[in-house]
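Mind having a look at this structure? Questions to follow.
Take a look at subunit A:
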Amino acid sequence: MIEGVSLFEIMSLTTILFFIGIYGFLTRTNLIAMLMSLELMVNAEAINFVAINKYLSPAVLQGQVFSLFIIALAAAETALALAIILHLYRLTTTIDVKEVEELKY
Partner candidate 1 sequence: MDILSLFVVVPVVIVLAMVLFTKNLKQARMVALAGMLMQLIMSVNLIVKYLNAREAGDQSIMLFQKNIPWFAEFNAHYHIGVDGVSVLMILLTTLIVIAGIFVSWKIQPLSKEFFISLIVLATGVYGFFISLDLFTMFVFYEIAVIPMYLLIGIWGSGPREYAAMKLTLMLMGASALLLVALLGIYFTSSVGGQAPTFDILELAQREMPYDWQKIFYPLAFIGFGTIGALFPFHTWSPDGHASAPTAVSMLHAGVLMKLGGYGIFRFAMFLMPEGALFWQDFFLILAVTGVTYGALSAIQQTDLKYINAYSSVSHLGLVLFALLMINKTAWNGAMLQSLSHGFITALFFALIGMIYGRTHVRDITKMQGMMRIVPLLSVAYVVAALANLGLPGFSGFVAEMNIFVGGFLNQDLYKQALTVFAVTSIVVTAVYMLRLTGRMIFGPTTKVYTGLPKAFWYEKTAIAILVLFITLIGTLPFWWLQFIEDSVNNFIQPLIK
Partner candidate 2 sequence: MNLDSLMLMRDEWFLTAVIMLLLIAEVLLSAKNKKYIIQLALILFGAYTISAFLPNDTGALFGSSYKTYPLVHYFKAILAFGVFIILLQSVNWLKEKLLPYDFTAEFFILIFSSLLGLNFMMSAGDFLMFYIGLELSTMPIIALTAFEFWNHRSVEAGVKYILLASISSAILLFGVSLVYATAGSINFDVIKNALQLPLLEIIGLIMIFIGIGFKISLVPFHFWAADVYEGAPTVISNYLSVISKGGAVYVLMTLLFVTFTAFQKEWNWIMYGTAILTMVVGNLFALRQQNMKRFLAFSSIAQAGFILLAMLSNNELGVKAIIYFLLIYIFSNVAAFGVVHVISLKTGKENIDDYNGLYRTNPKLSLVLMIALFSLAGIPPVAGFFAKFFLYAAAASKGYYVLIFIAVLNVTVSLYYYLLPVRAAFLRVSDHPIPFFKSDNYSRLAFIITMIGLLVLGLYSGVFEFISGISNIF
């Protein structure tokens, strides 16, 4: 725990960060930018887990280990996503989100 800083503040921070990510996801027109917004969200969660663990149940390391796994999974996910996005780029030479609006209705 950080002296003088309560969990409320940390969680508010992560919540705001999370929703900034969501906002980014909702408004970005570029697939990579959307992916970056996702990273913001994942980070928010990782902080959450660590902070909650540190503040509320420091004896058990569940949250802290969880956040490690989150990072690992985020890495894998990002790698896969980027591979697909890049493949799309090679097919269409653009990564605008408009390119993936063909399947609809």
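For anyone wondering why these and not others, all candidates are chains of the complex that A comes from, given by their letters.
Following the convention adopted for this analysis, contacts are C-beta pairs under 8 Å (C-beta built on N, C-alpha and C of every residue); 3 or more make two chains touch, one makes a residue touch a chain; residues count from 1.
This structure is a prediction, so every number in the text was calculated from the model and none was measured.
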item	value
Interface partner of subunit A in the complex, by touch - 1 or 2	2
Touch list for subunit A against partner candidate 2, complex	7, 11, 18, 21-22, 25, 31, 34-35, 38, 41-42, 44-45, 48-49, 52, 56-57, 60, 62-63, 65-66, 69-70, 73, 76-77, 80-81, 84-85, 87-88, 91-92, 99-100, 102-104
